[in-house]
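Here's the structure, in structure tokens; my notes come after.
What you see is the complex with one protein chain gone and the rest in place.
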Amino acid sequence: MVTLRNLLAAALVLGIYSLVMAALWVVLDAVDVAFTEAAVGAGVTTVFMLLAIAATGRHEKIAHRRPWLPILASLAVGGLLIYGTLDLPGFGDPEAPAQQHVAPHYLEQGEAETGVPNIVTAVLASYRGFDTLGEVTVIFTAGIGVLLMLGIVRRRRAGAGDDDDDTGERE
Amino acid sequence: MEALSHVNYWAAIVLAMIGLYAVIAPSNLIKKLIGLGMFQSAIFLVYITVGKVEGGTAPIIDSGHAVYSNPLPHVLILTAIVVAVSTLAVGLALAVAIKRDYGTVEEDEIDEQDRR
Amino acid sequence: MIVDILSWISIGIGAAFILVGGLGLVRMPDVFTRLHASSVADTAGAGFILLGFMFQAGLSLTALKLVLIFVFLVFTAPTASHALAHAALLDGIRPWTRKPKDPAP
Amino acid sequence: MRHALSLFVGLYGLWLALSGHYTPFLLAIGAACTAFAVAVALRMDVVDHEGHPIHLGYRIPLYWCWLTIQILLSALTVTRIVLSPRLRIDPVLETVPSSQKSDLGKVIYANSITLTPGTLTTSVTADGLEVHALTRRGMDELKQGGMDRRVTAVEGES
Amino acid sequence: MMSLAAVAALVVTVLLALIRAYLGPTVYDRVVAVNAIGTMTVLLIAAVGFLMGRPEFLDIALVYALINFIGTIAVLRYIKRRRARDAEEAERAEGTEGAP
Amino acid sequence: MTEHLVLRVISKLLIPPILLFALYVQMHGDYGPGGGFQAGVIFGAGLILYGLVFGTEAMRAVAPPRLLVVLACLGVLLYAGVGVASMIGGGEFLEYGALSADATHGNHVGIIIIEIGVGIAVASVMTIIFTALAEWR
Partner (left out) sequence: MIATHLPVLQVAVPLIAAPICVLLRRGSYAWIFTTVICWGLLAIAALLLDQVMSGGAISYRLGGWEPPIGIEYRLDGVNAFVLLILAGTAALMMPYARQSVEREVRPERRHLFYAIFLLALTGLLGITATGDVFNIYVFLEISSLASYVLIAQGTRRRARTASFQYLIIGTIGASLILVGVGFLYAKTGTLNIADLAVRVPALGETPAVLAAFAFITVGVLIKLALFPFHMWLPNAYAYAPSMVSAFLAATATKVGAYMLLRFVFTVFGVHFAFETMPLTEILLALSLIAVLAGSLVAVFQSDLKRLLAFSSVGQIGYLGVGIGLASVTGVTGALVHIFNHALMKGGLFLAAGTIAYRLGATDLSALHGLGRRMPFTMAAVVIGGLGLVGVPITSGFVSKWYLVQAAFEQDLWPVALFVLAGSLIALAYVGRVIEAAYFRPPPPDSEPVQEAPWAMQLSTWALIAGSVYFGLHTDLTVGIAERAATVLLAGAP
């Protein structure tokens, strides 16, 4: 995927990546994340990618230049990450600190306090509802931002009367 | 088992490294965005791995199960996925706008035009 | 018990069909022939595996959802294949034939 | 209107099948959601005899049974081909005549062909379907028109 | 137990499809691979749900079954759009040929 | 694209179930996986499918960009409005328990309402982005 010069192919490989990730999320019990990955990966990302590639050109013209700096940077980050994971609790350890402090409260009290058996939804919408408000704001920012940057053409085919669309006209 | 307990993290790290390389190395802007998506997914994997509990099941309360995985990382990653999609959309829109302005989305060609 | 055996048999057949589909995907010479191979996995393979799970689920909503999955797959899979084949032809990809040098009859 | 009503019923059935929680609240919400989905579908103008073929009635399930058998048979054929050491394939791309009158019938025929392993519709034209077949034999079988007649029968006189 | 066998077969098939995606050679071969992996993922998610004793997660499989083909249709649209543009450009090139 | 027969018929057949499925996901986020964001994306995907097959002009007729922008705003405002309402109800910002006499019930209602806000906002934003990118020549 990194070496594919054909952008269309690269975008498709991103789709495969998303599919495999979705399966992985299910295996790791993160069904809500899997659901999101499924909806986003299958529904919108590929379409957006293809539309953008249609607008910008299909082939990557230039080979990767100066490959040493990026390799160095990713090695540095990767090395630091590996160093950092050395003393993280092992995979699936129920005694890990992450499983001890606040998470039990969600799992034990969550349904009683919110009336929602899906704890992910309970935490998402209630305990950390403000994060989710932020999340909606991010999406909203993206939508308004895309409008502000590209606008939406009002094709003039339908007649001059339609020219007053003020969602951002483009010449 | 001890040796295997961190394999998941390392897989995520390898993905993160590939992703980071794919952000920095290509000259094509769309390609950079693809790399960015990979890099972010790899980080999500780290989080979800942290939340997995051995023998646990998905955190949807159900009478038949007693051990659940940690829901908090899932919530955080849901938010982060949304952020990633938004970033991707804005990035693609920017790339399209750049194509309009410069006629190309290759960073090297853009630099050349700017230098002129 | 009988249901279990039926389920196993069904899943086994489905798994076999799916493997055949995967194998065909690798062995076949061009896009169109590969599509034929993958349609084995999409229809027969998926059908038998879902049928096997249906035996396990018994008469319940789960089984109904499995049916729904199968129905939707049956609608979307050929549409996707068709769209893909159409796109490939439009893009100027010519089907592989047994004797490439042979003039068309 | 007939279509909209039956679409509502169909979608509400889908809701009940999916839901699994039959509290009065959720049932009511389900009705509201179904109505909304139907409204959007009507606005999209996708609710007509093509998008919602109720007129085919009981003939469709019978056809599906027949099709399932066909699919199994050709799946076995393709399996044999894939597993044979020397891929005994002889792909052909030809136009197959179709006798359906309506677009819907043509689509059913086209998708049935694609669904059957070994044959694949690549485009639908005025004088028939362009079909890619894995073997010459598959194509010949198709050209005998068994499937074509059945689809036309399903299509009925509409 | 049998679910496990199904999962194994599915994983092997995903790997085979990945090989196809890697080999290419055309974009369409990769789309075929994506489609196949999509179907496999539907089944895989269903199988894992049964394996873990939580078959109610079939909703995720259902999402894929419903909307995974949108990407393929986008490919077709992409090709059509590009052909239209190429034709337009060719026309324009012909039109300007006469001019110096 | 409009001339493409198979796609047209199959999309007509599949779009209503996709939309309904999105609404189902929206309403059952409490009990199973899913919720407002996923529902919004799936609903948006249904609209995107329509746009891909029937063209952006038809898409405009079904979902005018102006309406979508208004809906996106309303989605965000609905969410934030629940926060303000719970503040008026005597709680903290977004303390849904204050919406009702029974805190658990209030929480449940609050969660449902904000999820609807999320769903509306996400679905309209996805469609806006699609329209903006698709109409780009």
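For clarity, chains are labelled A, B, C, D, E and F in written order, and residue numbers in each chain start from 1.
Methods note: a contact is a pair of C-beta atoms (placed from the backbone, for glycine too) under 8 Å apart; a residue touches a chain by one contact, two chains touch by 3 or more.
If you're wondering where the values come from, they're calculated on a predicted model, not measured in any experiment.
Participant: Taking the whole complex into account, name the chains on display that the unshown chain touches.
Facilitator: Checking the complete complex, the chain left out touches A, B, F.
Participant: Taking the entire complex into account, which one of A:Leu28, A:Ala98 or A:Val116 touches the absent chain?
Facilitator: Residue touching the absent chain, from the options given: A:Ala98.
Participant: Going by the touch rule given at the top, which residues of chain B touch the chain that is not shown?
Facilitator: Counting only chain B, the missing chain is touched by 20, 23, 29, 32, 36, 39-40, 43, 46-47, 50, 72-73, 76, 79-80, 83, 86-87, 90-91, 94-95, 97-98, 101-102, 110, 114.
Participant: For chain A, which residues reach the chain that was dropped from this view?
Facilitator: For chain A, the residues touching the absent chain are 77, 80-81, 83-89, 96-103, 105-106, 126-131, 133-135, 137-138, 140-142, 144-145, 147-149, 151, 165-169.
Participant: In the complete complex, which positions of chain F touch the hidden chain?
Facilitator: Touching the missing chain: residues 69-70, 72-74, 76-77, 80-81, 83-84, 87, 91-98.
As a convention for this text, only the chains that are shown with their structure count from here on.
Participant: Relative to the centroid of every protein C-alpha atom displayed, which chain's own C-alpha centroid is closest?
Facilitator: E
Participant: For the chain pairs C-D and C-F, which is connected through the larger number of C-beta pairs in contact?
Facilitator: C-D
Participant: Could you work out how far the Cα centre of chain D sits from that of chain E, in whole Å?
Facilitator: 20
Participant: For chain B and chain C, what's the span in angstrom between their mean Cα positions?
Facilitator: Chain centres of chain B and chain C, defined by C-alpha means, are spaced 31 Å apart.
Participant: Multi-chain contacts only, two chains or more: what residues does chain C have there?
Facilitator: Residue numbers touching two or more other chains: 23, 35, 65, 68, 72, 75-77, 79, 81-83, 86.
Participant: Of all the residues in chain E, which ones touch at least 2 other chains?
Facilitator: Correct list: 14, 31, 33, 52, 54, 56-57, 59-60, 62-63, 66-68, 70, 73-78, 80.
Participant: Flag every residue of chain F that touches chain D in the complex, lowest number first.
Facilitator: Residue list for chain F touching chain D: 5-6, 8-13, 15-17, 19-21, 23-24, 26-28, 31, 50, 54, 58, 62.
Participant: Where on chain B is chain A touching in the complex?
Facilitator: 1-2, 4-10, 13-14, 16-18, 20-31, 34-35, 37-38, 41, 44-46, 48-62, 67-79, 81-83, 85-90, 92-97, 99, 104-106, 108-109
Participant: For chain C, which residues are in contact with chain D within the complex?
Facilitator: 17, 20, 23-24, 27-30, 32-33, 35-37, 39-40, 43-44, 47, 61, 64-65, 68, 74-75, 77-79, 81-82, 85-86, 89, 95-98
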